[in-house]
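Complex shown without one protein chain; remaining protein chains in place.
Going in written order, the chains are labelled A and B, and every chain counts its residues from 1.
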Amino acid sequence: MTDRHGIEAQGLVRVFKKGPRAVDGIDLRVEPGEIYGFLGPNGAGKSTTVLMLVTLLPPTEGSARVAGYDVVSEGPHVRASIGAALQEAALDPLLTGREHLRLQTTMHGMSAADRKQRSGELLERVGLTQAADRKVRTYSGGMKRRLDLALALVHSPSILFLDEPTTGLDIQSRLALWAEVERLARDEGVTVFLTTQYLEEADALADRVGIIDHGKIVAEGSPAELKAQVGRPTVEVVPADREERDRAAAILARFGEPCGSAAEGVAVRLRSGEADLAEIVRALDAENLKVEHLQLHQPSLDDVFLAKTGRSLEGAGDEEEVTPAAELALDRA
Amino acid sequence: MRALAVARGVAWRTLHNVFTNPSLLIPSLVFPLFFFVAFAGGLSQVDNVPGFDFPLGYTAFQFVFVLLQSAAFGGVFTGFGIARDFETGFARRLLLAAPNRTGIVLGYGGAALVRWLVTAAVLTIVALLVGMTVGGDGIDLLGLYTLALLVNIAAVLWAAGVAMRLRTMQAGPVMQMPVFLVLFFAPVYVPLSLLQGWIHGLATVNPLTRVLEAGRGFLAGSPTEVGVAFAVALGLAALFSLWALRGLRSAEAAG
Partner (left out) sequence: MSNVFAGQVLTLAQRSVVRTVRQPANIVFPLVFPLLLLAVNAGGLDAATRLPGFPTNSFVAFALAIPFIQGALFATMNAGTDLARDIQTGFLNRLALTPMRGIALLTGQLGGIVAMGVIQSLVYLGVGLAVGVRLESGPAGALVLIVLAVLISIGFGALGAFAALRTGSGEAVQSLFPVFFVFLFLSSMAMPRNLIEIDWFRAVATANPVSYLIEAIRSLIIVGWDEEALALGFGFAFAITVVAVALASMALRTRLARS
């Protein structure tokens, strides 16, 4: 179902009863039909934010509207408009895939005929028709995630929340899931709010990315915009004859300012961007300078994270990470 | 001597686990006390049943059973701990580190023994406090507690053998059920002479019945079937020590 309202949050805060300020004032706006990537290390507050937006956790302060409804005062309407695949693939190992779909469709009040049709359709869509009548405990991680997605889509929601959907999956399953998410956004106008700790996932899928650290958004924009903020691409050259370093440096200097490089090479930050790469190669060739190694470095989202927080994203996980189940338990204690 | 060093290490660690972990310690102390209270208290009228002739009364009659039951289940509880060690991989670490692996079994056995001695002490004190009469002298009581000790050893060796073969917490019921059946197909509530029908038959062939009757005899000061009882207890301990050692080999082979 096409979404017309998107997601809005103002000053969202979540403080736990004996504990951390997991979300510390988040403002965001996700446009209808957009894929928004929420990127951050473990413990940054991604899952807590999602729990608030899907109405399972009340915010301590601030407000949010999802699909045009307030998450605190209009919970049932929010839930009717969203689908969620949260961090744990919340499945019952004793039930089959088909039984899960039957349960979910019944909970949504579908008629018997609709239930059957919708279940069949979704099983086909996620490629689980063959395995539909096997118990979920026999499913691989990828299959469980696919079933999880199917269950989230049962009532054709206009907004989909995916909390770390490809963590622990093999490449094939990850790519398949990405393809499906893109299709949902592109062909069905579903708004997707996706949290991830994987750079390439945010890079590949998201129209816009919000980078979160310690409960706050530290940067927001499209992947290209964010990377451009941090810097332009660099080119590094290692000459075959190490004596030629100075000559290589002089050639490269025509294309940009010198910057740090490996000991045997020289590097410049390109003035005009990666389009210059072909020119650089021609110039080196014209001067008869033999090159052992030439590499173009694009700034990555990790560079963005590093620039904004002083830490690298990979390996930046908080030791005091609180899992979503633990968060809810903390809240209810 | 290396076996003893290993045994000491394993025993210390097991005991440390139990005595610093209320959820492990409390049940093994409380359950025997509870059964004692429930059986001796709730069923005390049974000593008025015609034909019930135990001279010391129902409390003492039940005390012996509960003592043996605590010995048997104490062994089984240690078996749970062994199974858990295998499931968490800790046992593998022990097998790799120990220069003498028989010491590992000895260690677990030693721990079970110490653990049971604490339980037995608590049980005895409570029984005396509620007025249980004792008919036997020091030698008789030594006989009673030695029998119980042998039951404890047999039980822990049985449970260890199961734990080392199955190497999972799911082994719990497999350890517990046979012990439970052997205990309860014995003259638990009334003497053998007052049992009838199929249960009389079962109790007659049950080796634990000899141990139980001898134990009651010791407490009353008129020992009976002592030789048979000790032969049974020692025999079970010997049989299950073979069982446990073979189980150890099986665990080693599994890696």
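Note that in this section contacts are C-beta pairs under 8 Å (C-beta built on N, C-alpha and C of every residue); 3 or more make two chains touch, one makes a residue touch a chain.
All of these numbers come straight from a predicted model, not from anything done at the bench.
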Missing chain: touched chains present in the view: A, B
Filtering A:Pro58, A:Gly168, A:Pro258 or A:Gly273 for touch with the omitted chain leaves A:Pro58
Among B:Leu195, B:Leu208, B:Leu236 or B:Ala251, exactly one should touch the missing chain; which is it? B:Leu195
Provide the residue numbers of subunit A that touch the chain removed from this figure. 54-58, 71-73, 75-76, 79-80, 82, 84, 86-88, 90-92, 94-95, 99, 102-104, 106-109, 135, 151, 324-325, 328-329, 331-332
Note that subunit B touches the absent chain at residues 23, 27, 30-31, 34, 37-38, 41-46, 48-52, 184-185, 187-190, 194-200, 202
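One rule holds for everything that comes next: only the chains that are shown with their structure count from here on.
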What is the distance in Å between the mean C-alpha positions of subunit A and subunit B? 58
